[in-house]
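Here the complex is missing one protein chain, while the rest keep their positions.
This part shows chain A:
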Amino acid sequence: MAEEKKLFKVTIDNITIDVEPGTSILNAARQIGGDVTPPAMCYYSKLKDSGGKCRTCLVEVAAGSTADPRPMPKLVASCRTNVMDGMVVKNITSDRVTDARNGVVEFLLINHPLDCPICDQAGECHLQDLSYEHGKGASRYEFKRRTFDKHELGPYIQLHMTRCILCYRCVYTADQVSNERRHGILSRGDHAEIATYIEKSLDNDFIGNVIDVCPVGALTDKTFRFKNRVWFTKPVDAHCKCDKCSGEVQLWMRGDEVLRVTARKDEWGEVKDTTKGEPGWICNTCRFERKKISDWVIEGPTQVNRHSVISQGHYVGVKKPHETIAKVMGGRDPKLLMNIKDVSEVNQVELSELKGPATSESFKQLKKGN
């Protein structure tokens, strides 16, 4: 196709980008990356119809398009609103958005048990990240948190309904990825819950993927339950020959032990595409049964974002986060009140520029350089 496609110009937090028509605001912001990307708890780019429910990705549209530059009166869910040519979007530069997002985080947390110390998801939980970035120090909620009757979902998947934020991702996954859906949302309003209507176990080949899509610790892996904290394990990329799925996975290892197998995830916490370009959902056999190191061909350590708690045990393959603040501020780079490098004699090292772990040698060398 030689014909050139017309791209839409959209400005998000003072950063302009050209995107394909039909892109959502959230995906346009993800193309820019960094701080201007709204958080998303329920949207999952690989699941059709997901999104629009959690309201954490609300943004302000300051100008609808070049043709109709009126602002939209309400905040819109960026995951389900498509960009128009000449649209101007405010995310972190809008007070209304910050305020609304604070509210949503508070709402999500009032009935959340906050049992992070015993939760297997801790460390890779989107709700933790969200409340760290947008939440307040304390809750104003002073009533009893809601609880649910326990539901058994079979030998592999553990359901903790109290932690659920009802994002519907697992429902869409069962519909779109696995052969059959046996669970769904029962009841309405704040007593709505994920359950199988009649106690049934979830056991078809791809149902384990609901664990990967769950943004919180509501659906966790029973074979990994209470085995370890994720930041003590090391993620490595590995693959195997599997006749059901691509076999491209991430192993979470401690020493020579494979503690957990998950799909590979991208920087938004979503399942990555495989090398063949298909969504990298993995089958139950790979996820739950292949727990021996001899089952796998190890490719190497996974790249981990330096901001993630999982990077704490890693010195190689750590990714530097994408910084956009200077661009958002129109070239003005916010400075700390005091730069530690101005006063410290030893702390002259840009740790992220070192290859491998920092040792006393690297400090000595730098001192000589001065």
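To be clear about the criterion, a contact is a pair of C-beta atoms (placed from the backbone, for glycine too) under 8 Å apart; a residue touches a chain by one contact, two chains touch by 3 or more; residues count from 1.
By definition in this document, contacts and distances are computed from a predicted model.
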**Fill in**
Its UniProt record identifies the chain omitted here, from "Amino acid/amide ABC transporter membrane protein 2 (HAAT family)", "Acyl-CoA dehydrogenase", "Rieske 2Fe-2S domain-containing protein" or "NADH-quinone oxidoreductase subunit F", as "NADH-quinone oxidoreductase subunit F"
**Of A:Lys74, A:Lys292 or A:Arg306, the residue in touch with the unshown chain** = A:Lys74
**Item:** Per the touch definition above, residue among A:Pro71, A:Gly103 or A:Pro357 touching the missing chain
**Value:** A:Gly103
**Asked** Which of A:Leu153, A:Leu166 or A:Val328 sits in contact with the chain that's absent?
**Response** A:Leu166
**Request:** From the listed residues A:Ala29, A:Leu58, A:Leu159 or A:Val258, report the one that touches the chain absent from this view.
**Result:** A:Leu58
**Request:** Check the options A:Lys150, A:Arg188 or A:Lys241 and report the residue that touches the missing chain.
**Result:** A:Arg188
**Prompt:** Of the residues in chain A, which ones touch the absent chain?
**Reply:** 51-56, 58, 74-75, 77, 80, 99-100, 102-104, 106-108, 110-111, 140-141, 143, 146, 165-166, 168, 184-185, 187-192
